[in-house]
Every structure is written in C-alpha cells, then in structure tokens.
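The complex appears here without one of its protein chains, the remainder shown in place.
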Amino acid sequence: MEITDEILIDLYKRMVRVRLFEEEAGRLAESARLPGFLHLYVGEEAVAAGVCGALESQDQITSTHRGHGHLLAKGGDFNRMMAELMGKATGYCNGKGGSMHICDLDLAMLGANGIVGAGVPISVGAAYANKLTGNGLISVSFFGDGATNIGAFHEAANMAAALSLPMLFVCENNEYAEYSPRHKTMAITDVIERAAAYGFPGAIVDGMDCVAVFEAASLAIEKIRGGEGPMMLECKTYRFYDHVGVKGTASDYRTDEEVEEMRKRDPLVVHETRLIESGIMDADSIQAIKDDIQKEVDISVEFADQSPFPELEDMLVDVYTNGESS
Amino acid sequence: MEITDEILIDLYKRMVRVRLFEEEAGRLAESARLPGFLHLYVGEEAVAAGVCGALESQDQITSTHRGHGHLLAKGGDFNRMMAELMGKATGYCNGKGGSMHICDLDLAMLGANGIVGAGVPISVGAAYANKLTGNGLISVSFFGDGATNIGAFHEAANMAAALSLPMLFVCENNEYAEYSPRHKTMAITDVIERAAAYGFPGAIVDGMDCVAVFEAASLAIEKIRGGEGPMMLECKTYRFYDHVGVKGTASDYRTDEEVEEMRKRDPLVVHETRLIESGIMDADSIQAIKDDIQKEVDISVEFADQSPFPELEDMLVDVYTNGESS
Amino acid sequence: MSPDNIFEGANEDEESSSESNPSERKLGYGAAVVETMAQIMREDESVFLAGEDVGAHGGVFGYFRGLQPEFGEDRVVDTPIAEQAIIGLGIGAAVQGLRPVVDLMFMDFICVAMDQIANQAAKLKYMFGGGATLPLTITTAGGAGLSAAAQHSQSLEAMLCHIPGLKVVMPSDAYEVKGLLTSCIREDNPTVFIINKRKLADTCHVPEELFEIPLGEGHVIREGSDVTVVAIGRMVDEAKKAAEKLSGEGIDCELINPRTVQPLDIDLIVESVSKTGHAVIVHEAVRFGGIGAEIASQIQEQAFDYLDAPIGRVAAPFSPIPFSPALEKHYVPDAERIVTSIKNLF
Partner (left out) sequence: MSPDNIFEGANEDEESSSESNPSERKLGYGAAVVETMAQIMREDESVFLAGEDVGAHGGVFGYFRGLQPEFGEDRVVDTPIAEQAIIGLGIGAAVQGLRPVVDLMFMDFICVAMDQIANQAAKLKYMFGGGATLPLTITTAGGAGLSAAAQHSQSLEAMLCHIPGLKVVMPSDAYEVKGLLTSCIREDNPTVFIINKRKLADTCHVPEELFEIPLGEGHVIREGSDVTVVAIGRMVDEAKKAAEKLSGEGIDCELINPRTVQPLDIDLIVESVSKTGHAVIVHEAVRFGGIGAEIASQIQEQAFDYLDAPIGRVAAPFSPIPFSPALEKHYVPDAERIVTSIKNLF
C-alpha cells in the first residue's frame, strides 16, 4: 500500500491534536480545575492516530478509561471534550459523563468506559450490526494489556471469532495496568499470543510509530472488510504520565530512567523526524500545525470555562429515552 | 512411569462406579423418581477416573453441572449421592443442593456447580491456599469445552499462570455445549490452544482411554507438584446421553450414527479389552466387579428411598455458619 | 426432568388477564413467546434474537422453537456460553439502531453479566448525555418450583429495579407475554423480560394479532373493597386462588398485577389502598430487600392515613432456594400463605 504525503501529514495532525489537548488537560488537572479522574493518553498517540487514520469515518470504535485520545484521533471536537472534562452542560455528555464516558455517536465513537474490558463486548454488538445489515463497516475496540486478563475481553474475542464478525481488536500494550507491570499479571510476554486462542490472526506493531500502526491497521482492515473475520493488533506503546493524572507520588512501580528511555521514542518526535528527513515538511510548517492546534485547544478552554454547568432539572433527563423516571 | 496392575484395576473400578451409578440415576430420572435436572457423565468416565486415579486423596477438585462422575471417581459415597439426587436429608447436601451441587469436602471435592465455568476460579483459590501453606497439594478443575468460552474460566486460567499456582486444568471436550456443536461457538478445533494464551503447557489426551488420561495426568501432576505452575489437559471425550437426562427429543443437534460411532469407543469396553488381553483380569472377574458395584448402587437406591426428606425447620439452617438469619 | 418436558407438559386452562371470552383462541405462555417473536420479526427487520441454544434447539425451554428455521441463522443467533458478550452484543447492535432480543437462559445468570446490564446497558444513555437510544430486550427465565436449586431458580428483579435505566417486566400469563413482549421490543430503552419457567404450559386467551400492553401500567384483576393484594408475576395465580377462597370467608380482595416492576404503577396501588385500607404484597423473590419492600414503603408514604393495618409481605424466606421438593414447596409462596397473611390484617 502506498502512503501518500497527505496521509503522513494527516497522521501527524491527529497525534498533535491528542498531545496538545491532553497536555492542556493535564495542566488543568494539576491545578485542580478538572473534577474527577483523568487518564492521559500522552505517549500512546501513534496507536489511536494510526488506527483511526485507517478507518472510514463511520467505522465504530469503543474505547477505555483512557479515551480522549481515541476520540480526538477520530476527529473529536475540542470544545465539547474540554467542556465535558469540566462537567459543563455543553460537553459531549452534557456534563454527565466526564472523562471516563466521553463519546460521540456522530463519529461512531461508542464511548470511553470506566469498566476495564467492558467496551469490547459492545464492539462485538456493533460488528454484529454491521454484518447483519451488510453496511460494509467494521468495528474496532481499543483496550489495554491489562484488559486482556478480564473475562469480558475473552468472551467478546471468542464470540467475534465464532460469529466471524468484522472487528478489529487493538491492544495498547503499555506494559502496565495501573501500577502493576505486565509480567506480574500475566505469564506471557506478547498479548498477541491470545489471538491464536480465539482462532484469528494478529500482529505485533511498533505502537510508537504511527506509520507502522497505520500500515498494519490498513492491512487488517482490508481483510476484515473483505469478510475474513476478526483480527488483533498488539501495539507496543508506553504512557508518559502516571496512570491517573500527570505525576503520581505513591509507588515506584517504574523508574524515571525507564520513562526517559521511552520518551526518546516519543511518537510525535519519531514522526516529525520522518516528515522532515523525507522533506515532506520542515520545522516551520510543523510548528505552524502545532500553533494552530494549540489555538484550538486554548479556545476550547475558554469555551469550557464560559459554558454553564448543567442545571438541577437536568438530573433526571436521559435516564430513559422518553424521560420517564420513578 | 510404570502402571501397575493394581492401578489398572483401580481405574477400572472408578469407571464402573460412575457408570453403574449413573445408569441407575438415569433410569430413576426417566421414571420421574428424581426431581430437578440430571446431567449424566456416562461416556466420559475415563477422564474423571484417569485424573482422580492420579491424585492424592486430599488434592482438591472442582466440578461442573455434570458432577457425579468426578465425585464418584474420587471415591464418593453412593448412598449420600443417591439420597441427594432424591432430595433427602441424608444426602451429601442434606437435600439442599441436588445433582448440580454435589460436594464432599472430606474428599476435597469442592462442589459441582450450576454456573458454567464458575468452579474454575474457586480452584484457583484452593491452589493459592496450597501454595501459601506449602501443603504440597494440587488443585484440579474440571470443565467442559463450552466453559472455556466464558469469562470466569479465562480469568482463572490467567490468574493461575500469573501467580504460578499448583493447579491442573482438565478440559472435558465432548464437542458440544448443550445442543451447540463446538465449531459453532469457537473458531478453534483444539481447546488446548488456549493454554498457550496463558503461558502454560498443555496436552491433548484420548479422553476415552483411562490409561492415557492417567498417564498424562500423572506426568502433569508431578510437574505441578514440583512447582512448575499450572498445566492443562484437553481430554477428547463424548457424552453418550443427552445434555440433560437420558434421551432428549427436541433437536437433531447430533446424529444417532455419531453416537453409535462413539459408543464403539466406550471407555469401559476399551479398558476391559485391555485388561483381558493383557491377562490382568478375565471376563468373570470383571463381571464380579460390576456385580459388587451394582449391589452397592442398589443399596443406595434403597437407602435413598427410605431416607427422610428434610424438615421445614431445616430451611433456614446453614444459610450462615452460626445459623443466624434475617 | 428435562426442561423440554416442562414446556410440553399438560396445559391447564385459566382466564386471561383481559376480558375473557371462551370462544376465543387460547395460547400457552411459552408458545406466546414464540408467536410474538415470529410476528414481530416478520414486521420489523431490525429485530434479531441471540443467545445460547436459541437457534437450532429453540431455547432450552423451547420458547424460541421454530424461529431459526423461519428467520435463518443470522437473525436467530446461537452464541457461545458468554453472558457478558451476549449482553454486549445486544448493546452494541442496539446503539447501531437494531432491536436485539438477547436471551440469558436462566435469570440467575444475570449475575454473570451484571456489569454489562447494570453498568453498561442501564447507564449508557445517561452517561452519553442522551445521545444514544438502546432498544434492547433481555429475556430470561426466572422463578422456582422445578427443583432446579439455588442457581437456577432465583427471582432477582429487585436487583434490576434498583438500577436506574432499566425497565423490568414480569408477565403473569400468556396474554401479558404477548402484549408486554411486544412493548419491550418496540421500546427504546433496555428492558428485562422475565419469563416464569413454571408458567410455560399454562394457556389463556391471547389475540392473534400483535398488541401492546404499556410498560408501567398495572392491571386490576379483581375489584374488591377490603384489602389490596399486589401480586407479581406467577404469584398472580396464587393470589387469585387466595382471593377466591377469602371471598367465601367474607374478605373481598382487590387484586392488582403491576405487570412491570420498573416502572411501577404506584398510583394504581395507592388508589386501591386508599379505598381498602389494607395491603398485602406477594412475590416469589426473597422478602428482605425484595420489590415488596419498595412497594410497601411507597404505599405507607402515600396512603399513610388510609392504612388500617401494617402492610403485609408474602415472599420467600431468607435462604438460598433449596433443591429438595420437600423444602422448595414451602419456600415459594402459595395461596395458603397469602390467605394467612391477609387474615392477619383483620
């Protein structure tokens, strides 16, 4: 498959959107301007960008507690997301969901999820709808390495295989589940070994390189759309910040050296170098992209700040579709 | 490992105990003398006999909805089991559990289970206790092919591996889950492929041959007891009767020819032939074993018949250890 | 006993909960499930059914029999044993605009899938700020009385009623099966449709055509002046018998069947109690924390001044469900216990 310059720039923009938005969100969280728990995706941008860059806009995705990245990479709106993080009525969920429940049904993003692994069965359902209606779409589920230890993941993977559904499983293996290193919670090194247990193919991908992810995803998506059933990608990646928020204090579950080492493989830098070295962009045009996006981020903070909070009478709205309640 | 004549005879007796008891139970169920659902193990005796024959008496097992076989092969008591099937106060569970909850803690049989897959996590707990106390025991979980599709199985298998527990996973692959053939509910042929997904070894065994099972189990148990962590055996087997009861009427989920074909590999016949051909036993001594055991079965029916039902005041007993209730 | 036999067992006629006309067609409770499913699936392509053994086998109780031959394997889907994924299958397909009916064989198995039911299906619309609709129907067989023991006999509706976002439906006869199941499938919110496994063979008048019984509207089965009896699901039968018996003894029962326990038609109940001054609630579930507690609480909140005696509850005792028929027959409430409880009020 040929990767055009346009695609390379598009992938870069997707990553920058995630990065700059999240850095801002991290700063806001540090200064206690965001309520609730914030799980940052910074460091893992190549995965969301590479996969979402390879999708059609109506292909469905489900996400995790670390969901801003997926939605932003799929084209999510800064304003509505920032407003949601602040619990404002103008947010994606009218302030009712917050960071862990970000969703955008227009972009076929079926929700972040506060329950580890719980999005995967929901993706199976979307995939089933695709199959039944023959709409040609595929359904993608993002999940962490830790999530592959929970039952919901297993049931979903097996069901997708048994029913031969158009579904892509994307494991973001950042080597940790909260504060537990992978080797303590599973006896295998590569999560991809699990794909074989369901009878579908899988591949390991450098999750710090958006092009590698894009290529692998494109290949998989083509096969899946062609009716070959589910596939899995294991993207080896890393989160730069703490499990929750920016910098935790509690335990030394990983060393500063390890983080520094991985930061050298920052997916934005990797891709910037490629863009520059291949002459597609120069430092200035890269900076221009960043400036533009940062402006949008700044506007979103302003938008969110000035947005109203939901009103008391919104409490019981949308519990049911018809607004009934007990 | 050398398999003595004594062992071969012992394995045979274990199988006959299961077979004759269950044939009797089946007849009783057909004539509506047993309340509730009865899931017969007939046809699969080689698995329970081979595994239990290789265990120490205090090694723990958990079982399934098809649990009589496991307990009887481990030395369970006919009287208490038959009484339980009839819902009598003298039964294994004082009549409160029935077929699906048969258990015998003295024999370290931690229960049949009405929830598919739910016994496997409980076995993990027993294995953990073994590890923590260093008692040298191992914990065995029996489960069906269908059960490997459910989340509880997956979580338990992964946890056993992550914690490197002394546990043996025994899959009884009879190719059906209720009325669904395996190929409809999973995209793999051999369940054993799942072991690799957890990072432990596994082996496929002829589940119609008690010696093959015994040998494989003995080998696995030795390693597990030696501290090598969990292992899985997939025993290819077959149930001769319907999913529930003896002969169902509803659907043609398998052909009579298929059943006939498999009945030719009846584990009792396979082993009888071996015993006779190797000169260990003759037809008469085999018949004598059967007669003896049938007598015990008959006695158990008598025992159960004459046993009293539990009394109303037993209803609230044993909800809690101290007998308290709300 | 095989579950199949239950469905094929001897039918006993009974009056339908609607105005009954003996010349009209009768249908079994289990058969009403199949008929309703088939008719809805004919008229609405977006409806499909998924669950363990619902296809080739037609469900372990047989109440989906014949659907797969008519609608094919894609619309009547046999799934692996994977209750969480079964509910997830329904959620994801519902969000995409289909109207899935997903089956959890026995109600006890809702516990296996509780996260998908209570944390996902129930909350999704709200968490998403209203953006999604979730026309998902979960069917499941509840109730005791078949010696199916502690893990195959429970009535767990109280767990579901406590979770905002779900609707919980408990048909008491074949007529209600048809009318309520139709409403559930056409409803844009997640519903749990609880089939009572001891009712399967019972027949009553059921119209041929599809019709809806609105969710949240209770039904006065029998008017009376002395005591309001609120009976849930199969307990309606026992309450009818009790009312019959008591009418001979001069106690006139008003019998109400809420039909859905979430939403709960409390207005109907309160109105009745305001007239009778007495109330007894009957359900199969464990008494402690059962839906009867909520109903009783709301009655005393709203009709306090009308109450002449404490509100009674007839329900299961505080134990798991025993296997032995000798115990189980005392475990499940029956007409006799209802009679006793009502008499206690006077």
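Just so it is clear, A, B and C label the chains in written order, and each chain counts residues from 1 on its own.
The working rule: a contact is a pair of C-beta atoms (placed from the backbone, for glycine too) under 8 Å apart; a residue touches a chain by one contact, two chains touch by 3 or more.
Remember, predicted model here, so these are calculated numbers, not experimental data.
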{"item": "Sole residue of C:112, C:170 or C:242 that reaches the chain not shown, by the stated touch rule", "value": "C:112"}
{"item": "Omitted-chain contact residue, chosen from B:22, B:44, B:155 or B:206", "value": "B:155"}
{"item": "Option from B:52, B:118 or B:301 whose C-beta touches the chain left out", "value": "B:118"}
{"item": "Contact footprint on chain C, counting only the chain that is left out", "value": "108-112, 114-115, 117-119, 122-123, 126-127, 149-151, 156, 158-159, 161-165, 262, 285-286, 288-294, 296-297, 300-302, 304, 307, 309-313, 318-320, 322"}
{"item": "Interface with the undisplayed chain - residues on chain B", "value": "60, 62, 91-97, 101, 103-105, 110-111, 113-115, 118, 120-133, 139, 151-152, 155-156, 158-159, 162-163, 317-322, 324-326"}
{"item": "Touching residues on chain A - with respect to the absent chain", "value": "29, 32, 34-37, 84, 87-89, 93, 95-98, 100-101, 113-117, 146-147, 149-152, 177-180, 184-186, 242, 244-245, 248-251, 253, 309-312, 314-316, 319, 325-326"}
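To be clear about the criterion, only the chains that are shown with their structure count from here on.
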{"item": "Distance-maximising chain from chain A - centres being C-alpha averages", "value": "B"}
{"item": "Rounded Å distance between chain A and chain C, as computed from the means of their C-alpha atoms", "value": "40"}
{"item": "Mean-CA-position distance for chain C and chain B (Å)", "value": "36"}
{"item": "Chain A and chain B, separation of their C-alpha mean positions in angstrom", "value": "45"}
{"item": "Contacts with two or more other chains, residues of chain A listed in rising order", "value": "151-152, 155, 158-159, 162"}
{"item": "Numbers and ranges of chain C residues touching at least 2 other chains", "value": "79-80, 82-84"}
